[in-house]
Structure formats: structure tokens, C-alpha cells
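Heads up, one of the protein chains got dropped from this complex, but the rest are sitting where they should.
After this line comes subunit A, so read on.
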Amino acid sequence: MSNQALRFKVKQLYRTLLHLGRDYPKGAEYFRSRLHQAFMKNKDITDEKEIEMLIAKGQYIVKELEALYMLRKYRTLKKRYYDGNQ
């Protein structure tokens, strides 16, 4: 895969995560600073395989976050509207 295409993928991942971060329970700013740190930590990596691996890791985090939000919403509603002993 070319360098350009990888660059695009990384940027897209960052954008997706940034968007997800807006709903983060601890606040968007908290999430954004952590996200920025995580990406900056790996900015000097040039090995394509390694970058691919990191992108996969990022995509895993995207999935985890979506699941976290869904579960959080479900649990809040369940607690609010249904008896605790169900």
C-alpha cells in the first residue's frame, strides 16, 4: 500500500475517533487530548506493517467505544424505566 493511502487511512481514523469522542462520558476535551497524545506517540513510525497494525488497533477501539455508548444508554434507560429486579 502506498504511503499516501496509509496517510489517508490514519487521518480518517483520527477523524472517526474525534467524532466518537464527543459523546465520551468524561468529556470531549479529555478524550481529544488523550487521542492526540496517542497519535503523536507513534508519529515517527515509518514501517508500513506496523502502521497497518496500529490502524487495526484504532479500529478496534472505535468498535469498543460504540459498544460502550450503546451499553451505557441501555443501562441508564433500564435503570430509569424498569424495575431493578428484572
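Note that in this section a residue touches a chain if its C-beta (ideal position, glycine included) is under 8 Å from a C-beta of that chain, and two chains touch if they have at least 3 such contacts; residues count from 1.
We adopt the following convention: contacts and distances are computed from a predicted model.
Candidate names were "Large ribosomal subunit protein uL29m", "Electron transfer flavoprotein subunit beta", "RNA polymerase II transcription factor B subunit 3" or "Gamma-secretase subunit pen-2", and the UniProt protein name of the unshown chain is "Electron transfer flavoprotein subunit beta".
In the full complex, subunit A touches the hidden chain at residues 15-16, 19-20, 25, 66, 69-70, 72-74, 76-78, 80-82.
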